[in-house]
Structures are given as structure tokens and as C-alpha cells.
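So the structure is just underneath, and the comments pick up after that.
With one protein chain withheld, the remaining protein chains of the complex are depicted in position.
For chain A:
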């Protein structure tokens, strides 16, 4: 008898809890920011020059990895938003899938639709080089976004960020600040991104090379995984290893959320921190000037917007109106700029 009543009470409790959970969870699915500025801003070029005038209809095929990282998400959003600004552009996008092979097969379906031009951010430039060659051979120009193809025949235009330059810019800012503070032998820390990626190695090399010119070096370097939780964990270890620090460079603003959390949790504020990429949260924090984050060096996903703009011009056989050349150049490397409190307002619109 007792057993039975126990069971019914248990069932009642379980049922109640399940219903309550279901009701709350159903209500908790919206992820729309209250204000338009709350989420990642989309970067589009308004286009006030002659090139912006509607021209020949073109179809731009687009593919980027469906990664769960804010930067990649911003790349896809920016590309779409830029394409939407042109009445003469039809935008066809395919999900890239989980790896290079999946992206390759997705791109094959795109080729079958005969786009005027393809813009792609490859999983890995080396792995998709053959696809670039094939598409170019088939008469479809390819715009490589960010992850370079080794073979120049595999692309019509390559537009990418400057990973080495990010390290250089971050180091220059730190060197200037140390000189201003008269710190002769600073303790410098570095939280890198995924170490197995070439881009991370380039960033670290640019940083170390530039620091070396001033006679500085990195005392402790930890590699995180571009996520806030790994950034926090690595930063916690680094802060323990360096009880006193003068400067810290964190490669990525998304993982920087975790790095800043670790710094707050450790009650540390004796050093300056430089970020990487230029997220909106980082730009806001630099403007607010209430944390150790004093600057960030850009690696903007706005390059996706530029890539779509330029792809349209290539497909329409036009050049860039500010250049004397009649055609769009073959390669464009964005400069890595340094965002500080002084110039942050100029960069807010590029924050993702």
C-alpha cells in the first residue's frame, strides 16, 4: 500500500517537473536581440560609386563552413547582406558540411547550377585547391575568401586577412605602451587560438618577430580553441604562471570573453590586454575602458562583404572605380588595424 502511494507521488512529482520544464523550455527558444544593435551587426558597403549602379544580372555561388564560431557566422551573414544590396545579384548558397570533402561535393552541386562566379571560404585552402582549378577550368571564376589556395591558377581573386600582420600590430601596440610606461623588461603573455591551424602559427610568429625587434619576448603562451570556455581555462593557468604581468595578447575576441572572465575572477588588473579580430563586444569594452582590454587588432569578417562586391564586379567585367586598372586585382590582403579607445567609434559598424 505504502509502496503504491510512493510511486504515485513520484509520478506526480516527475510529471509536474516535466510539464514545468517543457513549458519553460518552449518559452526559451527565442534568441532575437531586443535592439537591432544587440547582435552581430552585418557589414555592408552602401555603394555610392558608379559601380553600384545596377548592371548585367549575375549569379554568385557562395559556400562557407557551417562552423559554430562567431567569426564564421558573421562571414556568411555579411556575404548574404551584401548580396541583398544589389538588385542585379542572385545569391545561391550551399552549406559547406563538416569537412573539405563535404564542402567539395556541396560545391559540385553549385557548379551544376552554372553560377557566374563562386565565392568560397574553404575549410582548408590546400584541400580545396583542386576544386578551384576545376571550376576555373570550367570557366567559372573563383573568389577565395581568407584561406588561400596554393596554386595561383585555382583562383581569380584571393581576399584575405593578414594573420602575420595581426601579430605585428598587437606587438607594436604593446611595445609602444611599454615604452610609454618605461617598462624595460616586460612580462608578456599570449593566449593563442587552435595551434594546429596555420593562421594561429602565423599570428604567433608575427607577434614574436616584432617583439624581438624591441628586445621583448613572450614569457608564457597557451593555446585555446577559439571558444570562451577554453580561453578561460588557458587564461587561468597563464595567470597562475605569471603572478605579475605587463601585457597579454589574446588572438581571438570570442575566446577573449572567457579570457576576460578569468582575469576578473583572478582579480588581476596590473597589465594591459590586446584582443584579436574586432568583435562588437571587444570594441564596446575598449570604448568603456573599464577592463584590462585596451585594444584589439582587426581581422574583420567584413572581408566577406568585400568579396561579394568584387565578385559581382568580376562577373560583370568591371574594375574597381578607384583604381586605374580595368579589372579587379588578383589578390587583396586586408591590413590588420589596431582599435583603441581613441578610434573605436570608427570601427563599431564593423564589429561582429
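Note that in this section contacts are C-beta pairs under 8 Å (C-beta built on N, C-alpha and C of every residue); 3 or more make two chains touch, one makes a residue touch a chain; residues count from 1.
As a working rule, contacts and distances are computed from a predicted model.
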Considering the UniProt annotation of the chain absent from this complex, which name among "ABC transporter", "Ring-1,2-phenylacetyl-CoA epoxidase subunit PaaC", "Cyclase" or "NADH-quinone oxidoreductase subunit H" applies? "ABC transporter"
Of A:56, A:84, A:99 or A:229, the one touching the omitted chain in the full complex: A:229
Of A:261, A:332 or A:348, the residue touching the omitted chain is A:261
Of the listed residues A:79, A:119 or A:238, which contacts the missing chain in the full complex? A:238
Extract the touching residues of chain A with respect to the undisplayed chain. 17, 20-21, 24-25, 27-34, 38-40, 66-70, 72-73, 195, 219-223, 225-234, 236-238, 240-241, 243, 254, 257-258, 260-262, 264-265, 281
